[in-house]
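Of the protein chains in this complex, all but one are displayed in their positions.
And now, subunit A:
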Amino acid sequence: MTLFETVFSGNDAVYGLTEGAINAAIEQHGADKAVSFPNTAYCLPCYYAVTGVKVKTLGELKEALGVVKTLMTREMRLNDVFMSGVATALCAEFIEVLKYIDGAEPYTEPCYGHLADAVIRELGVPLVTGDIPGVAVILGSAPTKEEAVALVKSYQAQGILVTLVGGVIDQVAEAGMKTGANLRVIPLGKDVTSVIHVVSVALRAALIFGNVTPGDAANLMKYTFERVPAFVNAFAPLDDVIVACGAGAIALGFPVITNQEGVSTVPKSLILQPDVAKFNATSLEARDIKIKITNIDIPVAFASAFEGEIIRRG
């Protein structure tokens, strides 16, 4: 299968799941049932950013899925792949929002799931000033938990905001690593769809700080490409769904670095780095991130990430 076909297939799979989930939810709750994420003024932020439409009920969600379907064109052109990637992301957002029906709290410690607008405003300023030089999205399970921890710590030491999705969350937990927004290591969720919560951060940042008009998809993607220094580290094995999500990331300008052998690489966008120890350097170079902080030779990792750490006695 070619890279493009893989993306299309992953997108089709996610679309099928989404459609099923929305139909089932309507059956259960009725079309007028309200859907929303907590603590955001942007409804379904990704869908709102891309289309300018605020979705508030399950019925509207179903309509929105029809719009998403129109993004899933199937020419063998990068535009189609990008849009398919965006469609995959939007489907993920739909699946995620269903988890929050009736004020449910689907995510428990250490996972965050959806992030509130307040968190974005708080992180947005250091992102714009460069105090947070980058955003790492780590997805899947590292070959060993030691490698997982080493990678996360390496970013943390550089002041990079780290978000975790999937097996890596358990890996760092098992290793006893502390996580949390105050430490700038944010476990999102174990399902791959929870990756949307970091995309949601990037897109809300574009709306809040970039003054992008909701629905102006072209400028939205331009803003994230030029201004949001995010990148993805996706561990092998990659399935079609992850590759489809990756296409969405690349569409927004975020390179994907993976250790999956045999992947069809794309310069500056989809990079094969078999050695996880080199993920950090490879990612920073791919996203043109220059670290301002010089390494200070002290026995604990030193960076602004630790400013928020609560020093406990003992």
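One rule holds in what follows: a residue touches a chain if its C-beta (ideal position, glycine included) is under 8 Å from a C-beta of that chain, and two chains touch if they have at least 3 such contacts; residues count from 1.
We take it that contacts and distances are computed from a predicted model.
Not shown: a single chain whose UniProt protein name, out of "Energy-coupling factor transporter ATP-binding protein EcfA2", "Carbon monoxide dehydrogenase", "Quinol:cytochrome C oxidoreductase" or "Light-independent protochlorophyllide reductase subunit B", is "Carbon monoxide dehydrogenase". Contact with the chain not shown here comes from a single listed residue; of A:T193, A:N233, A:Q260 or A:T282, that residue is A:T282. For the options A:V119, A:A175 or A:L272, the residue in contact with the chain missing from this view is A:L272.
For subunit A, the list of residues touching the undisplayed chain reads 2-4, 76-79, 81-82, 225, 264-273, 278, 281-282, 285-286.
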